[in-house]
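Input: one structure, supplied below.
What you see is the complex with one protein chain gone and the rest in place.
== chain A ==
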Amino acid sequence: MAIIEVDNLVKRYGDTTAVNGVSFAVEEGEIFGILGPNGAGKTTTVECVEGLRSPDSGTIRVGGLDPRRDEDKLRDLLGVQLQESQLPEKLQVGEAMELFSSFYREPADWRKLIESLHLTDKVGTQFRRLSGGQKQRLSIALALIGNPKLAVLDELTTGLDPQARRDAWDLIEDIRARGVTIVLVTHFMEEAERLCDRLAVIDAGRVVAIDSPAGLVSAVDDRQRIRFRPSAPIDHALLTALPEVTAVERAGSQLVVTGTGDLLLAVTTTLARNKVVAADLRVEQTSLDDAFVALTGRKIDN
């Protein structure tokens, strides 16, 4: 069952159309990614879902609720981590947790929550003294304090160092394991690829594709490339004759074979039959990066 349904969402700011007809549905229990470059309309889209902005047109349902009309009910269902939102500088971690607990009718046990987020030794630390990663973890804890069915995390790992980012990813998988549906806004390809069950790629206010990371890649291009150093010379015609192979090129001492389908099996079988060993063999597959370029015509990180 879809927990979020967005249908033909349009949001304008003055003359600019930030979101131009976005539609997608998020299924219960999945990690759904919204991937796109900065300024693509990702944050505006989720802010409409969170009921923080009213759409100019289109409909949104979150757990069957209209985020604007039923805002009060929505708040108990939805946990939000906002991009660039702060707490009072001198508020301590434990005080923040107690305060936000008091906002909900059935809050989670905040001590357990910050324990699972490795913040227990920071209970008495003021917000301004936390590191970037600790602030992000606190912000996740606050998003989960109300026991939400659904959490929207916006640019969660931006500004974190690689280790802190990996920790955050583990954490998100833990949260999903508890049955929370997660919407993850990101412009990190690696993050999307690693975490998301499905992704909506958004560019210039439109959805250009929705699929699993693997699905996106294969829909764009299932071409593969194999590189190896043959132990003995081999007639290229033997390889090009294979139905899976589209091209064979020599690059110095290496051969580069491009093709589709079960390329690796076809090539290695042929090599073995001709008593050729493939040394330094590498298979290069189209990445989500390549898929993104193919879908939007540009790289994400510009």
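Here, a contact is a pair of C-beta atoms (placed from the backbone, for glycine too) under 8 Å apart; a residue touches a chain by one contact, two chains touch by 3 or more; residues count from 1.
Keep this in mind: contacts and distances are computed from a predicted model.
This complex has a chain not shown, and the name its UniProt record holds, of "Methionine biosynthesis protein MetW", "Transport permease protein", "NADH-dependent phenylglyoxylate dehydrogenase subunit gamma" or "2-oxoglutarate oxidoreductase subunit KorA", is "Transport permease protein". When the full complex is taken into account, the listed residue touching the unshown chain is A:Leu99, out of A:Ala25, A:Leu99 or A:Ile234. Checked against the hidden chain, the listed residues A:Pro88, A:Gly132 or A:Gly159 yield one contact partner: A:Pro88. By the touch definition given at the top, chain A reaches the unshown chain through residues 50, 52, 72, 75-76, 78, 80, 82, 84-88, 90-91, 95, 98-100, 102-105, 142, 146.
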